[in-house]
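Apart from one protein chain that is not included, each protein chain of the complex appears where it belongs.
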């Protein structure tokens, strides 16, 4: 069974724009929080990965927005992994407000060292996060 | 011949993160500047479109990052349209530093009115921006 | 005895800059969270104040930074009121990491209506928040 990591977000005033809802770039910041939440939950705080020389810069991202998130709304971001490779990871996110799906997206990351050279994701991390790996079929 | 709108960006200190390069969400803000630059160039400032009741919220976005942009770098964002429909537009962006392509992406927008109901893009806007419409083949 | 409202903050990656610590503007966003936390705790969510026609725009702010806050640090923001008047409020903030005082600051707000005209802070709000009012002497 695939594990899912859930982050809880409260929409900040500064994250809204003059349309009255959260600016579309805010979702990337929430994805970032959700992703580091998953890593922490798996026992590998991103902070420690970085200081250990394994960085995970974003190399591609995508987001679809279905409904606006308003100031002070309480949101859940559910995070899974859809790709777990030795040098690349893809996280997938669903942003919900109660029963409503507000947005979904994904971010793809390469693992690099301090000199920005591609390297393997540490084995302990790979093992720990594999429990969150899903398949497109399973995630209906 | 397809027109291209070019925006000039200087990377802000606040846009960098502890990796030392611009945070991946910054590209969305630059896309936003570039898109409103294209509309202004076409004679239809987004500010006036909004006050006239034609808003263009982002409904999907995508970005691929090839190389980091550093603080104070001078960047060009080249913007074209890859979809021009009566109720939906897709803008495409290429972020360059001199000869290097740092990133590329696109944003898809629906046209809505003040009550968030889908409406037609004003005809004058459609005509004006059609000069920036490209095809995947032409944009090699 | 003066009540103090405490907000818990975890430093976001996007809030850091290339100096490796949180950008100085991030403190204003944390102050904003802390201030709305105090209002909620006092029974008057800012969201409801706004929809009731009582807005609290910032008219002045100040912040002194003593030590940098790092990515993923757990911070506490302690919030009090140093001025409670019928049309103006001043909140004061102390940002702590464990025993260390990282920064302190204040924000001054006018109460305005939907048309941006000065108005009285609703009486119920004034009463509720007066418990958080301190004096410079008491707050040593």
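To keep things simple, chains are lettered A, B and C as they appear, and every chain counts its residues starting from 1.
Heads up, the rule we're going with is that a contact is a pair of C-beta atoms (placed from the backbone, for glycine too) under 8 Å apart; a residue touches a chain by one contact, two chains touch by 3 or more.
Everything quoted here is computed from the prediction, not taken from an experiment.
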In the whole complex, not just what's shown, which of C:60, C:100 or C:113 touches the removed chain?
C:60
Using the touch rule from the top, list residues of subunit B that touch the missing partner.
12-14, 28-29, 32-33, 36, 45-47, 71-72
Since one chain has been left out of the picture, which residues of subunit A touch it in the full complex?
13-14, 16-18, 20-21, 23, 25, 71
Across the whole complex, the chain not displayed is touched by subunit C residues 19, 24-25, 28-29, 55, 57-65, 68, 116
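Assume only the chains that are shown with their structure count from here on.
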On Cα atoms, by how many degrees is subunit B rotated relative to subunit C, nearest 5?
180
CA centre of subunit A versus CA centre of subunit B: separation in Å?
24
Measuring from the mean C-alpha position of subunit A to the mean C-alpha position of subunit C, what distance in angstrom results?
29
Mark out which residues of subunit C touch at least two other chains, giving numbers and ranges.
13-14, 71
